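Note that this complex is displayed minus one protein chain, with the remaining chains in position.
Take a look at subunit A:
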Amino acid sequence: MLHCVFLLSEHGEVMLEKQWMGQQVDRSICSWFWKQLHSGAKGHVPSVIAAPAYYLLHIVREGITFLACARSEMSPLLGIEFLGRVADVLSDYLGGLNDDLIKDNFVIVYQLLDEMMDSGFPMTTEPNILKEIIVPPNLVSRVISVVTGGASNMGRILPSATSSNVRWRASGIKHANNEIYFDLMEEMDATVNRDGFLARCEVYGEVRATSRLSGMPDVTVTFTNPSILNDVSFHPCVRYKSWEANQKLSFVPPDGSFKLMSYRVKNLKNTPIYVKPQLSSGEGVVTVNVMVGIRADPGKPVDSIVVQLPLPPAVASSDLSANHGTVTHNHNTKISTWNIGRIPKDKAPCLTGKLHLAKGLDRLHEYPTLLVGFKIMGVALSGFRNDKVDIEHVDYRSFKGFRALTRAACYEIRT
């Protein structure tokens, strides 16, 4: 059970606290925690640690630390997952996460935390239901409040889902235009090792749905090649038995947007683009040469290609240039960024230049890792594809849409 949650700003200041138990946890725990966080190397404090009288769980999102205290044994994942959900809900409500947004909207944040947990146990965290209890501070509600004069950002009705037998969907939902969209979003994780071999390459995918359908629709989605998936997990609305029997997604959707399913496809043979770095050092200078090109054409253009080169501490200065795209260097983070965009038809993009090592160093002993980003619209890299969508139990025609997008999440090239 969580005793309380503190929201800490980027500088460790307590922006907000919410206590759920009779015995309040003193704020001083936050300064203790902050000291731990900054007493050693970066990233040395695990997400679960012990303080003198409590167990502290924390996550960091957009620079804001969500810190929770527990006093007795509990499931660590429950705590971490809950904090993650708090961050998601706040970011959804406030349209982002930063110190100012939280400070400006503290009343909303309090209301949300109050509904999300009671007596240290998570309660309502489904955004669609929360929005029925507490209206988000967006433009729409502000307009309404001005017009009606009732400036309350508070839902006047109790969430009808609590009385519905499908707990994620209210009864009697009506839309003028009935539509449901699906977004297939895939992220590629890949590591190329020092010898140029693809050490691993996996795809994590999500199917996000946005449903604006009236009544109680029963939706079935089929895919052309569900067998390529290694592991799947579903939104609570999905009937697992139907998936198990014939790999069909059958569900009554929540209203609004939600994550329908996520999946993993392992051991892809190829990455769509290759990045080949060559670093040779001697006499205090490292000669850099990085080539980028298409390896396995995904069928659609590969966009927004970016190669980041975090320079090791031993590098004093850099002098890099490219035959295509722009090269920038951030002196604070010591990261050189090569923005390529799309690969041109007529030439192979190439980054060349020299890194000068700090005085007294002859060769480079720590090898940098290149981080590559790209985006492919209209294609799911794993090859996962939708087949069709059926909607039953409704008497209207509805619009159905499918989109796909692939991004590089963690594409690393070691040198």
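Observations on the structure shown:
Just so we're on the same page, a contact is a pair of C-beta atoms (placed from the backbone, for glycine too) under 8 Å apart; a residue touches a chain by one contact, two chains touch by 3 or more; residues count from 1.
What we mean here is this: contacts and distances are computed from a predicted model.
Per UniProt, the protein behind the absent chain is "Beta-adaptin-like protein"; the candidates were "Glucosidase II subunit alpha", "Vacuolar protein-sorting-associated protein 36", "Beta-adaptin-like protein" or "glutathione transferase". Considering the full assembly, A:262 is the residue among A:262, A:304, A:318 or A:339 that touches the omitted chain.
Interface note for the absent chain: among A:171, A:230 or A:289, the touching residue is A:230. In the complete complex, the hidden chain is touched by one of A:92, A:183 or A:412, namely A:412. Residues of subunit A that touch the chain left out of view are 14-17, 19, 21-22, 24, 27, 36, 41-53, 55, 57-59, 70-78, 80-84, 106-107, 110-111, 114, 118-119, 121-126, 133, 151-156, 158-159, 162-163, 167, 189, 191, 193-194, 199-200, 202, 204, 230-236, 240-241, 243-244, 259, 262, 264, 310, 312-313, 365-369, 371, 410, 412, 414.
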